[in-house]
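Before any comments, here is the structure.
Note that one protein chain of the assembly has been removed; the remaining protein chains are unaltered in position.
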Amino acid sequence: MKFEIAADMEYGVTGKGTIILNIHALRSPNQAVLFETFSVEPYVRTEELTSAHGENRFIRLDIPKKADLRISYKATVDTSHKITDHRKQKPVPVARLEPSVFPYLYPSRYCQSDKLYRLANNKFGHIRNPYVQVVKLTEWIHRNVEYLSGSTNSQTSAYDTVTEQAGVCRDFAHLGIALCRALSIPARYFTGYSYKLVPQDFHACFEAYLGGDWVLFDATKLAPLNGMVKIATGRDAADTAIANIFGNITGGYIQVSCNAIDGFVPHNYIPSEMKGVSYL
Amino acid sequence: MKFEIAADMEYGVTGKGTIILNIHALRSPNQAVLFETFSVEPYVRTEELTSAHGENRFIRLDIPKKADLRISYKATVDTSHKITDHRKQKPVPVARLEPSVFPYLYPSRYCQSDKLYRLANNKFGHIRNPYVQVVKLTEWIHRNVEYLSGSTNSQTSAYDTVTEQAGVCRDFAHLGIALCRALSIPARYFTGYSYKLVPQDFHACFEAYLGGDWVLFDATKLAPLNGMVKIATGRDAADTAIANIFGNITGGYIQVSCNAIDGFVPHNYIPSEMKGVSYL
Amino acid sequence: MKFEIAADMEYGVTGKGTIILNIHALRSPNQAVLFETFSVEPYVRTEELTSAHGENRFIRLDIPKKADLRISYKATVDTSHKITDHRKQKPVPVARLEPSVFPYLYPSRYCQSDKLYRLANNKFGHIRNPYVQVVKLTEWIHRNVEYLSGSTNSQTSAYDTVTEQAGVCRDFAHLGIALCRALSIPARYFTGYSYKLVPQDFHACFEAYLGGDWVLFDATKLAPLNGMVKIATGRDAADTAIANIFGNITGGYIQVSCNAIDGFVPHNYIPSEMKGVSYL
Partner (left out) sequence: MKFEIAADMEYGVTGKGTIILNIHALRSPNQAVLFETFSVEPYVRTEELTSAHGENRFIRLDIPKKADLRISYKATVDTSHKITDHRKQKPVPVARLEPSVFPYLYPSRYCQSDKLYRLANNKFGHIRNPYVQVVKLTEWIHRNVEYLSGSTNSQTSAYDTVTEQAGVCRDFAHLGIALCRALSIPARYFTGYSYKLVPQDFHACFEAYLGGDWVLFDATKLAPLNGMVKIATGRDAADTAIANIFGNITGGYIQVSCNAIDGFVPHNYIPSEMKGVSYL
C-alpha cells in the first residue's frame, strides 16, 4: 500500500532549547520510504539519530535562541502487512518466549500490568486461544471506554483508564497493553500515521505478540488496521513520545494527514474470523 | 437481640503519647448497652468523649510514659433492627434529599466516587430500583473482589480495590460506598462487632440511604446482617478508625468476640427478595 | 469591616439536574449579612439549606429541563476579626484537645497528613511555638510552590503539590492543612470572598487551631488576611465545593468581586511579629 503522509507543527521557543522529534516513518523491510522531505524554519541545526535498537528515527533540533519554529514533514511510504490465521493459536508459556520480547512482558510506566493481574485473569483468563483473548479484551475496552478528547493528560495510565473509562487513543492502547501483559502476552505501543483518521492527529494503538508475529489491535476502532504507517514501537508512550522537549518551549498548531495513493480497501479484524494484521 | 461483645488489645508505648479508641458500642434508641466495662492496665488517665454529632463514642488515653498497655472492653448490648420491603423503591433525586445526608453523597478520602462515576453508571445505571442497584453492586463486589488478609494497607482506597480486586472488609465497604455515591445514593461506612466473625476481628460494612433508612450491606458476606453491634458510622474509615495513635506506639495482640445470648437466627438478604435490614 | 460582595455565574443545563451552590456569606456572630440578594434566571425552584453543623449555607437549584442559567448573588457584609498575640503559644498535646476539633486533625481526601508526617516533622518539628510552626510552613509553601492557573485539577491533592510545586489557592491551602495536621495542629479549609483578589475568583486559604482560635493563614499571599468574607469552612475542598453538580451541566462564565465600603487598611501577618488574625 502506498500512502502520502504529512505533519506540520509549530513551536514557540523563548530561549535556548532542544526538541527531539519522533515523527519520521520508520524504515523497515516492509515499510519503504519512497520519498521524504523535512524542513524547519527558521533554520536550526538538525540531526537524524537512530535509537540503539533501531525502533525509532529521531530528529534532534538544537535551538540556539528565541524562535517561532515551523516544522514540516512529508513522505511517500510503501507499506506491506501480513494477514495470519490464528484459529489454531496456542498459549506460549513464558518458559518458551524469546528473551527479546521480555521488555514487552513486564509492567512499564503507563502499563502497570502487575496491578491489573486479577482483573485481566478474572475476565479473560479462561479463554484458551491467546488471539481470542486479545480480541475480547480489545472489544471490552472499545465497549467500556469512551473516546473523549481532553479527558486525560500525560500522567494518565492504564490503571486510571480501566476505572475512569474515558480517554484518547494513547489511553486505549495503554490499557490494551497492560491487559495483554497481565495475561502473559507480550504487548507493545505503536505510534504512526493512520489513514484518514478523524480527528486528524498522530495515532496510537498496540501490538500483541502472537505466534511469532506482532499483531496489531486498535481498541478505538477509529482506523483500519491496514491503513497505518509506523513511526515507532516501544513499551509505552514514554518510549515513543512524538516530541521530547527541553527548555522553555510550547507546542501549538499541529496538522497531520495520511492518504492512500492507489485504491485502498479498509480492513478491520472481524472478531468472528481469526485473522490478524501485522506489520513486519 | 442480645449480644455479648468483647475486645482485648495490647499496645507497646515507648514514651509520652495519646490513643483515641473507638471500640465502644454506640448508644442509640435501638441499641441499648445493658452492661459495659472498660479497663486499662497499668492505669492511665482516660476520658470518654462523644463526637460533635453523636455518631461515635471515643475513649482518649493520655499516656505519660513508657508502658505496655492492656486494654479490655466488655459489654452486653440489646440491638434491634428493622426489615423493610424495597420492592416499590423509587430513585430519590438529589433535589429531594435531606441536606443532612449530603456528606455521604460526596467523594471522601477512601471513596472517590467521582472517579468511579462512569464505571458505576455503565454497570448499574440502567437499573431503576435503587435497592436493586445496591444489591447488584454488592453482589458484583462479592464476585470480583477476593477476601485476602494482608493484601491491602491503610492507604488502599476504593480506586485501588476496583482494579486490584483483593482486600479485606474495609476495602469491600469502601468500594460499595464509592459505587453507591457514584449512582447518587448516599452511603456511609459502618464499623462494629459482628456475630461469630471468622477471622475474629472488628468488622466493617456499609449502609446505603434508601427510602429514608440506612440499609445495611456487606459485600464480604462474612457476617449475618442481623448480627451486628454498631460502634460508629462515618464517611469512610478515615472517620471511624478503631484507634487513632499519636506518639511512638505500636499495636500488637488483638482479640475480638461477639456472641448471641439468646437464640439467634442469622439473616442475610436474599437478592431475589427485596428486604433490607437497617439499624436505627 | 463592611464589604460589598458579588458573584455572577452561568451554567448550561442540557436536561433535568441539580446544582448545590455554596456561595452565600456565612451568617455568624462576627459576620453580619446586612443586605443580601440572590436571583436565578430563568426561574427554577431554589431552597436554602443549612448543613447539619451550621458551617455552610447551601442553595439547591432544582432544574426541571434544558436551560441556560444566570445566577446572581450580591451582599453587604459586616465582618470583624480578632488579632491575638501568639508569642507565648505552647503546643497543645492531643490529650488536651477538644474532641470537636478532631475531624480537623485527621487526614482527609485532599490533605493526606499521614503521608506527609516525616516531611513535616523533619522540616518544622523542632520549632517549639506552634504559631511559629504554621508561619514557617506557610512561608515555605509560598517560597516553593508557584501560583500557576490551570496547573492542577479537581483531583490534585497536598500529596501532589508538595512535589509538583505548582498550583492555585486551593492547592496552597490543602498543603498548609496537611502540614499542620502532620504536626498535630488541627487545621481546616476556608473558602470565601477576598478583597480585590487578582485574578478575581472565589478564594481559599486555611485556618490553624491555635490557643483556642482558628487563626487564618494564606500561603498564596494574594489577599490581606483581614479582607476575607467567609463562605464556609471544612476539612478540605471536598466539604466546601462552591458548586456540587448532578446531571449534565457545564459551568461557564464566572465573575466574583469583593470591595470594602469604608476605608480599609490591608493587614497581613508579619512573620517577625507574632500576631494572628482569626474570624470568630
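Letters A, B and C mark the chains as written, and numbering starts fresh at 1 in each.
What we mean here is this: contacts are C-beta pairs under 8 Å (C-beta built on N, C-alpha and C of every residue); 3 or more make two chains touch, one makes a residue touch a chain.
On a predicted model such as this, the values are computed, not experimentally measured, just so you know.
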| item | value |
| --- | --- |
| Interface partners of the hidden chain - shown chains only, full complex considered | A, C |
| Of C:26, C:116 or C:135, the residue in touch with the unshown chain | C:116 |
| Given C:162, C:197, C:225 or C:277, the one touching the chain that is not displayed | C:162 |
| Chain not shown: contacting residue from A:108, A:163, A:191 or A:233 | A:108 |
| Residue of A:6, A:20, A:243 or A:274 in touch with the missing chain, whole complex considered | A:20 |
| Residue among A:37, A:149 or A:244 that touches the chain left out of view | A:244 |
| Interface with the undisplayed chain - residues on chain A | 16, 18, 20, 45, 49-53, 58, 60, 62, 93-95, 99-100, 102-103, 106-109, 112, 114-115, 154-155, 184, 238-239, 241, 244, 246 |
| Where the unshown chain meets chain C, residue by residue | 115-116, 118-119, 122, 144, 146, 159, 162-166 |
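Everything below uses one rule, namely that only the chains that are shown with their structure count from here on.
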| item | value |
| --- | --- |
| Rotation in the CA alignment of chain A with chain B, degrees, nearest 5 | 180 |
| Same or different residue numbers at the chain B/chain C copy interface, by half rule | same |
| Chain at maximum distance from chain B, centres defined as averaged CA atoms | A |
| Euclidean distance of C-alpha centroids - chain A vs chain B, Å | 46 |
| Approximate Å spacing (C-alpha centroids) for the pair chain B, chain C | 30 |
